[in-house]
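Excluded from the complex is one protein chain; the other protein chains are retained at their positions.
So that you can tell them apart, the chains are marked A and B in the order they are listed, and the count of residues begins at 1 in each.
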């Protein structure tokens, strides 16, 4: 009746090469307008950039699941005394500290240089700079889009961080390609890119660990005048012959001002109304199992970070969850109403099943340590830990992700009247009651409980008179 | 001067089949980047899915006007004792109850099961479930994206509801395709789709009334373990041989707990600060003519629902209007500054004229009962009822839609100085005054008033000395 918009199916093509094009065009449409995810794979890093003080691994940014979720994931390995050079990106960033500890510097415009050593305290050298943040394994660090930051490994072991880069964030008005702007160094490009750069259209890969720092694009005389330094010093800002890459070694160790680290300080900074500016905002929060929101000694634990707990997430519109499942334990089948879930396994393995709106499993496989899977918004998912148990970090594309469980104490099934269950599934009221009340745990389900905690009229559900 | 971005016009093609491709590509561009609406048609449902307890009609989701507005419209017909199975979608939903009455269940995560029958009250069976909502003709029901819900016809006549599905909603991070996830049953697919599913690219139609419930994608053993039930019960959740479709009959009638329905209860739940959580939020509001915001006995009435009146609309970013025009009466020519307007005629007919930014009528036709038209944001529109008068429901893609009228008491014309009117339209000040003051009604204009209430110096406009 009405004019039909273009569709891949209405074109009567017969020539093979045209069909080929046809496919290309459809594919193009699909890529942009649709995220019709039919198959999800567990992915691992497929690229690496080596630097003097460590390396960065990249998960395939062309992967449909990441592209549809509008995010990128990278993983930095920083050696002791390694310094990740100051940079900023067009993405909102969540960092999970998988191993080790370090110092984070964040350069926020308009915030005072509150860390200072005054002359009286002696010592050869004085300095004054913005606040630094100590972090350690199990921490989540939040970095707003466009905020320059650096990171230093001041520990004894390799520092490993998993980084979510959200380029679909409201803060980003550029396209969805992740861009990192370095303030120093002469970072290498990713290898895949160098080929693509030849494209006459100037088109490149979807993400870019970019070559060159921003001072390389400025005229040296302008830099000299802007900083009021001589040409030689200005030239140094460009780092043009620096071969150290984006992570450098500070051989003698980095000398910065910082308060003595105490456990209190690590627990979290005090907050009051006056201090609640962006300058004093907490950017780090621990997500360890010791702070679990859900805990079941038979099954595992689960810790959430949302904007109520960690207010900066409100700006980033991101959240996180740390999950721990013991051997064979199950995470309640569920769907998330308002967020994608990007899951990275840090230890062990688990079987995940992800189901789409047609009742088809788009993923039913093991996911192991070092692998990543995206659970798209609304898709149903169930997790069951393998023999070694499983630990993971999960990033959510909402600062207050809402989860609906299908089974258990707070599930959608409990919300339903028994008669709706009985009618819908054509089962007896007794079976409907079992379905509704047999699992009394909320989110973390102990394994093999079928035999031990069967329908018995006790516990959390109303018994027959 | 500057480099030109790609355009369909700059490619000098001569071969026919290339032109064909050219067209395809342009079309693709157009579809995605532009909603250059040149012609709008009144549309009717063009697909239907039959089920045991009723059927669902679909308005063509490929239709440009719906696609540009980023919405879908469907219409459910549910027989007495028919149950629309529990499901959730990636769209924010507004339901208008065109005929009949029923019960709505909404399964909200974290909300308590507040409807319960305790043991003392006797009777063979106890249950406890989340709040249910009675609804009846003239109600608007709001359902947040991702919230599971079901609907049951507990009345004597067919229940008919018109449903707006907004997939461009901020809550939806998937693509704009409407997806429904069923928790039960074995719903049929739409017919058009089954062909498209063959596409090697896995591309399907723009909307999907999906086959299969989500439990079909999970392993039966996993379901059994998660619910702590036996394999047979778990198997029942998959409903694999269920032929009843998405609306089933509950032959003996649905037994659920609910308070005695009283008129008070229907008028609206009490609200206070403590109760203002999502769990106690009102999800239903009546939009009948008896609650009119604008009323003119000679012309008709008009009832608005926005987020000030019905706070849940703030979350959905949607609004609604119920309009009634008597024979030949006119709705003031107007444009909406911040919303599209999706108009479905429930009774009678009217002539609508919709004008674009080039002063061209993209629609000038009758729209009858059962037909739908989209008035794009900013487009100017005027409605005049036919011989039988006209009633319609209009859905707006903003929770606080702002309307500018061109004629009448609160119009843009009244805001203009007479001298601007006189200069702009090259008319005398007397004519400008008539133009400004001759129609003293606000929104609903009585017909044939030209003769009766002409420019006379009285009424709402300042007279000459």
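Following the convention adopted for this analysis, a contact is a pair of C-beta atoms (placed from the backbone, for glycine too) under 8 Å apart; a residue touches a chain by one contact, two chains touch by 3 or more.
This is a predicted model, so every value here is computed, not measured.
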In the whole complex, of B:258, B:309 or B:434, the residue touching the missing chain would be B:434
Given A:56, A:90, A:321 or A:446, the correct residue touching the omitted chain is A:90
Of A:99, A:216, A:307 or A:360, the residue touching the omitted chain is A:216
Hidden partner sits against chain B at residues 1-9, 11, 15, 18, 21-23, 25-30, 32-36, 38, 68-70, 168, 330, 332-333, 335-340, 353-362, 364, 376-378, 380, 382, 384, 397-398, 402-408, 410, 412-420, 423-427, 429, 431, 434-435, 438-439, 445, 447-450, 453-455, 461-465
Note that chain A touches the chain not displayed via residues 17, 21, 24-25, 27-28, 31-32, 39, 41, 43-44, 46, 60, 62-65, 67, 83, 85-86, 88-90, 105, 107-111, 113, 116, 118-119, 122-130, 132, 144-148, 150, 152, 171-177, 179-185, 195-196, 199-205, 208, 210-219, 222-230, 233, 236-237, 239, 242, 248, 250, 254-257
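Going forward, only the chains that are shown with their structure count from here on.
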For the pair chain A and chain B, the C-alpha centroid-to-centroid distance in angstrom is 36
